[in-house]
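Here is the structure we will look at.
Omission of a single protein chain aside, the complex is shown with its protein chains in their original locations.
Just so it is clear, A and B label the chains in written order, and each chain counts residues from 1 on its own.
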Amino acid sequence: MTARTFKEVCAHSLMRTVAGFVISLAFLMAFGLYLRARPILVTKPLEELLFHTVWNPSQGQFGLANFIISTIWVTAIALIIAVPLSVFTAIYLSEYAPAKIRNIARPVVDLLAGISPVVYGVWGILAIVPIVRDYLMPFFSEHLPFFPFASDNYTGFCTLTAGIVLAVMTFPIIISVTEEVVSRVPFELREASLALGATKWQTIKLTVLKKARPGIIAAIILGVSRAFGETMAVLMVAGCAIQGFPRSIFDPAYPLPALIANTYGEMMSVPLYDAAVLLAAFILLLVTMLCNIAGWGILLRTERRGM
Amino acid sequence: MNTPARPHIMTEHLTVHYGRQRVLQDISLAIPDRQITAIIGPSGCGKTTLLKSFNRLIELQENVRVSGKVLVDGENIFDPQIDVTRLRKKMGLLLQRPQVLPMSIFDNVAYGRRIHGCKNRRLLGEIVEKYLTMAGLWDEVRDRLHGPASQLSIGQQQRLCLARALAVEPEIILCDEPTSALDPASTQHIEQIFMELKKDYTIVIVTHILRQARRLADHVLFLYLGELVEHGPAHRIFDTPQQARTRDYILGIIS
Partner (left out) sequence: MDLRKIEESVFKFLMLTSVVCVVGSLLFILGTVFIKGWHALSLDMLVKTPQGGYYLGKEGGILNAITGSIVLGIGATLFALVLSLPLAVYLNLYLRKNSRRAFIMRFFLDVLWGIPSIVYGAFGFTVMIFFKLQASLLAAIITVGLLILPIMARSMDEVLKTIPFELTEASFAMGATRLETAMQVVLKQVLGGLVTAVLISFGRGIGDAASVLFTASFTDSLPYSLFKPVATLPLAIFFQLGTPFPEVQERGYAAALVLAILILAVSIAGRLISGKFTRHVLR
């Protein structure tokens, strides 16, 4: 064996090892978190952990329901705001925008993806909290005082605020994925539709979006996972207090990731506390993993079939 | 057939640039009504560009510049007043590879009528049957009209595209090498349909297959490197070409 081939063989096996490590990392994470969460899973029935609302670690009560509901609330609000804005932006950028606007908007989307979650949190505290507190909340409590707007939380740190901040944080993933799938629709297909006398919008609505639909759904799923797992920004603006079931978009929310982040200091002293918190992390891992498997699975499949 | 018919499409000094590259240079021609006109020439000579300037689809390319005029029924189509969707409705387009829309066979044919505002289901059903029959596809697909169009064979897909184009009741059919992706049997099928259709439609067909042009065309345009070298009735171009380059191309010396 020459030195050259020896090097080649070494490099190859090294790369394979790295590849194997990366593949196993996902399983390792799931397994590690499961192992740490196991103590509570064997002592408490799963439905009590997931569906009970009482969270009182020192009394040995670990109901995660409020946190789960909070996460769903916040994610839903974020998506209601982010999906239309992102999808419209993506369509505009790939179909209508002149090169000049595209060249401005693309870096903007990249920058939004790169900004630190904590900076989003600062923005939330400085800008969104006052808007919600001084304008939205008084308006809704005066004119629409019913579900899901009625609330007695006047701080501005609430579900809606978290949803707005999260919406901006999910823009980049939804926009970039949607733009890619839309622009991957073959040019000839548009030509075929335009040649029949369709307007540009009709072509997009009836042909392009139809073809791109699985990809757009994948983009939204990935957005869900992003919003579901976001921690710091939410922790800073959501209020993070338990006032029972969150009934209003102006009530404080306390999502799962925030729970994990908030309790890290104290959790070692109370029995089962750390297991409960790591169970929350395990749930988070499972949900985001499933979302990502679904989202990327759809995208890779459509890519493989050449759309 | 030899008598010059009323021109349906005319161009006057049509010049097209992609960026700095000139693709078509000072083209003036007339395409006669209700005949088959073949545009021939070696690949990359601007045949497709010429075809797509007739319905302004070239405007979709980046960095394209067009000067000169294209007149359809005497109207300059580059006039900003003109409604481009109405213009395109007047012309069916058949591309090299069939581009079926991501929907059922029925919806593919009905698509054009729907976007132009037809909602009546019975009427749409009649239209779909009529034009699928015209494109010679009705008998093959009548039982699976609502199945996905993408499951048809390539030859069937191309005929579906033809039916789809006919369904908006165009006056002109533009074809860009419509048979180049098809097997010989499907090619023959499509050519037969063209011979039928020319009674009612003006057909412009881009082809690099000389025998196809000979079989179909009444009128021939020969393009070479963006220039219109020669045009005239088919038999004259093929039998007594005036230009040396035309003769060389027809004899297979340049390609």
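Here, contacts are C-beta pairs under 8 Å (C-beta built on N, C-alpha and C of every residue); 3 or more make two chains touch, one makes a residue touch a chain.
This structure is a prediction, so every number in the text was calculated from the model and none was measured.
Peer 1: Which of these, A:L41, A:A150, A:I217 or A:M232, touches the one chain of the complex that we don't see?
Peer 2: Final answer for the missing-chain contact: A:M232.
Peer 1: Out of A:A26, A:L50 or A:L144, which residue would touch the omitted chain in the full complex?
Peer 2: Spelled out, the listed residue whose C-beta touches the missing chain is A:A26.
Peer 1: Give me the chain A residues in contact with the hidden chain, please.
Peer 2: The list for chain A reads 4-5, 7-8, 11-12, 14-16, 18-19, 21-23, 25-26, 28-29, 32-33, 35-36, 84-86, 88-89, 91-93, 96-97, 101, 104-105, 107-112, 114-123, 125-127, 168, 171, 175, 199-202, 222, 225-226, 228-232, 235-236, 257, 260-261, 264, 277-278, 281, 284-285, 288-289, 291-293, 295-297, 300, 304.
Here is the rule we use: only the chains that are shown with their structure count from here on.
Peer 1: Any idea which chain A residues touch chain B in the complex?
Peer 2: Residue positions touching the partner: 99, 186-199, 202, 206-207, 210-211.
Peer 1: Which residues of chain B touch chain A in the complex?
Peer 2: 55, 57, 60, 62, 85-93, 95, 97, 99, 101-103, 111-112, 115-116, 161, 164-165, 168, 174
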